[in-house]
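Each remark here refers to the structure printed beneath this line.
Complex shown without one protein chain; remaining protein chains in place.
We just call them A and B in the order they show up, numbering each chain from 1.
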């Protein structure tokens, strides 16, 4: 595995889950394999879980870690080709990526959707250029359109809790005061579908995700219907893909409440965090024993460690 | 010891000082005990000594360290219960603390008094919620009302320099252009009293600290009288506790000068740093051989290492 940006980069998902299980059970059993390997973590945006869990995963493997807040710790980057750099950007991504590739064995990159130019966001311009110019294996720490380390942690968590072979997994839109990217729902959908779960996606009219991520899922505008008999409820806000980056609804009726959870099959509640309480989900649900968001976040160490371990083994 | 937020958390102060002395003499003798243990250091405020000394202490014990500037590196936190999170705060402290608890074996937390709402500050809301929700041992890296790692370093430094069994230790207010918290004087007072020093606290009228911290100390408004025959002079500014968070005096007559030091018993000068020269203390005193502020700051490694070591031993 020489990059990890989406499920398409995973040669064998079941094998990766097996490695993840092993990392969970014996986190320090492979502490030697990262010796003399440096992981560079580059953040264009704030991060808590990703930043901490990926560092922890690297330490568990004995790696050295260098964390950079790109743009505040270092320089602002130009990403366009052929421009005369007489503006505010002080360095081109070609040089920045190449140089970071000199210093690190594996690079992790966090970048968000701008939510203005759909084509630019969905081309994954920054991520793709980092891969091209760094010359080193690159892990997406969330990109404009996907969040694969989160999705791997999500399916790992579902595997640990599922009580049937093919659980009903509902991804439901929920309201939020700000326009958010589609990265998490896109990514969760494609991983959950790849796991062959019974995936149902519920959202208001106009919130359809790009079809490339949702092929194989049932899509409905009726949240109640979706939640019926669900085994897992994955709530998340996103802004419109078709009317790109806009908020089409603030409908509080889509918030996940205890009443709604009562129609499910005693479903586990999931969210990638950070979550806005009493907007996305009520306190009662989040504080209930059925909420597994903390364990899900804890499994971010497991997913990062499984990916790092697999990558290091590919390097050798 | 499963938390370290005040002297009340220390089961045996003399034992902790013995561990500290051992850490000072042989800083690397216990490098194995932190193996596979991760310390998370969370800063809501700037820090130099705490940030560096606690990292150094953790490295001396072989721990891995993750440093987070909460709010800039990660997200802004909501701390109130039951609110609808439709404002600027993107994550609730319940989730943030629980998740950090998943990633770290011990958490250190730095948070300051807001100096607006006395009851909120003195309830130690953020610190207490972190302890409750993280599920892991928490070390205060200075909180709204106390700075126990500083105080431990302070009494350790006094122990190394005292020439009598029960030295006269004077904590004196000194002027400062900005309103500062009471955390350092509160904390120093309770530790120095617990050490059974002859503690005298001198400050202008209206600067009385909360009685819970000063029981057992003599309190005076006459600095000259206080300094007479002092063995240690600990200068510090604080804002008013009773007229909460306000500055009642800019009286430069309270600055510690060479002339004032001449009335002492050749006293050592102490301050937690950072210190404003020629406001709190004159250059002449701070640059004199009697100033032990650098050694005192150096002992922050010792105090952090003693606490971390004791905590790790409790974990096992």
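Please note the rule applied: a residue touches a chain if its C-beta (ideal position, glycine included) is under 8 Å from a C-beta of that chain, and two chains touch if they have at least 3 such contacts.
Not measured: the values here are computed from a predicted model.
Check each of B:48, B:258 or B:315 against the chain that is not shown and name the one that touches it.
Result: among the candidates, B:48 touches the missing chain.
One chain isn't shown here. Among A:13, A:98, A:248 or A:263, which residue touches it?
Spelled out, the listed residue whose C-beta touches the missing chain is A:98.
For the chain that got dropped from the picture, name the residues of subunit B it touches.
Contact residues on subunit B toward the absent chain are 27-28, 31, 43, 46-49, 51-53, 55-56, 59-60, 69, 177, 273-279, 283, 286-287, 293-295, 297-298, 301.
Can you list, in ascending order, the subunit A residues touching the missing chain?
36, 38, 40, 64, 66, 68, 70, 72-75, 78, 81-87, 90-92, 94-96, 98-100, 102-104
Everything that follows uses one rule, which is that only the chains that are shown with their structure count from here on.
Using only the C-alpha atoms, find the rotation that maps subunit A onto subunit B and quote its angle between 0 and 180 degrees, to the nearest 5.
The superposition gives an angle of 120 degrees.
How far is the middle of subunit A from the middle of subunit B, if each middle is the mean of its Cα atoms, in Å?
Taking the mean C-alpha position of each chain, the two centres sit 39 Å apart.
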